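Shown here is a partial selection of chains from the complex, left in place.
Labels A and B are assigned to the chains in the order they are written; within every chain, residues are numbered from 1.
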């Protein structure tokens, strides 16, 4: 029998939802890694995630109702608490079958997102990356958004890890006047994180920052850095300065600190989450709304259609198997693809070798 | 070679259409058990069913036209009579090829439905269940309806065989005030038919009958009985009485006599047929229309979405393979699933052993 390659890394944290997706009432339903999940907040605000499938007749629990911190199945009234334990069976003698339990998933709220652990290994909170820079500053200086795209999630990771496309695909607002593409970006790999950094000068400065610089229209030095960590998190920082002495870093430039995170719905569809924190003009709520709307639109109207078309044109999720012609800017994304594949293969191998040392059957992801 | 499990029982009667679906003219097209079928009435009113596929170029005959009791193919004018024999070839010398025949299916009209026999064994009219109680009474005391649902047909059978869901899924109109669920229903199996019966008291009585009882709002005794026969027919009787001496049976209660019947279009879609005959307020045509509209809506808006979601969530048609956590009310539906599987397996085995005793190739259903 041929071993089926595991599709997704599972012993890791994925963004499952925006914090704002869960109010106090809603049973929020979303398919993650091909698994239906229902999420809601307990009365004390703690978010929880359960397999969205009653173990009795497989009805989505999200079609049911809340009863305090419990969820009640719409079909036969079985109730489950947040540990997944069945707490009420209104049928017959009311005895609760021993197997009547729903799988729960560790869910942590951080940086305006809910992070879920779908794998079988114990959830490792220390593995959750720290993006607390998103939390620092005025409430009108940060915004989040979400969109769903009909493409494989690694195509989105590729897109953000290779920013040389900005001068070709995107419009005037984030053009670098051709300064980015000619650079062979610097790759930096530390502890499984992959960083790519560009630095350049342009005149006028990148338009998103131009008005906030001391001398709009005059030359400024810029930097852009993306850092990927498994499975699909990319932290992007970009900044510009006209001070010749200023280090090219967020705190000494006009800049912003973003997070891009993708979660596969399945191999053909991806949940794409995004947050952006800027260090200028922080208190202007209207500007904040306009800024996130613009960034959302750029992806929805410019990157998105390209990636969807690539997904269709590839006919496979294995980019490298198609022998792509690689260029300098692919250094980062290709390294990321290889590292992710190593991580998935390692997870699959570990699952095939149980603690006793006796090899188990390999499972598809 | 692996034997493919037969999907459907075929040597049996399925409801193919409502009597009213066939007027005197229409070529009525429907896919049953993955097979396109065309049905129409002969000039004398007799309904007939043919494979909806001309043997020449495989055009649906339902795209053609009637010529008396014959059907003429739209593409090349070949005509077929109700026995499926080609009676006219307007081409060349007009000779009719020996093989030019369309398969016909036995079709019987009974109780406002048309029943079809799709299997290869000779149709056995005595195997048609007798629901003549539907025919007894005023014309305004009976109504029929039909809907198509995107779920496997056995999920609908499960739903009707396990009525403990009424207090959880449905609204005020048919609530038993929680009296039904705590009961372990009585299972009764006779000659391959599976019956489940509940009896209870409630105050006020079930709302569909309350106004027709001597003392609306006061306690009444109720009964509810469902009887399944293969492949998918469920006869349901429900009644209520406030007479302490009255037997809990249709003729001595305010009640109704219903038939639920399902026919697979394919594994992901089901034709659902329903008839209801009541024994009270029989002559009121407006009430009759309102009643059937309400019952149609209850299924379309409440059961239907649940069953469609279960079908999606299961990802298989084999419910028991998913190790469901069973409760007391599953006794009936699970017994029905097992009996139906036995019948299908027996049919498959019989098809594999032709009369001569020589084993034949097993066919997929």
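Annotations
Everything that follows uses one rule, which is that contacts are C-beta pairs under 8 Å (C-beta built on N, C-alpha and C of every residue); 3 or more make two chains touch, one makes a residue touch a chain.
Values in this document were obtained by computation on a predicted structure and should not be read as measured data.
Shown here are 2 copies of a single protein sequence; counted across the entire complex in this file, the number of copies is 3.
Here, only the chains that are shown with their structure count from here on.
Put simply, the C-alpha centre of chain A and that of chain B have 48 angstrom between them. Note for the complex: chain A touches chain B at residues 36, 52-53, 55-60, 63, 73-78, 86, 89-94, 97, 99-100. Only residues 158, 164-165, 167-169, 178, 181-184, 305-306, 309-310, 313-314, 322-329 of chain B touch chain A when the two sit together in their complex.
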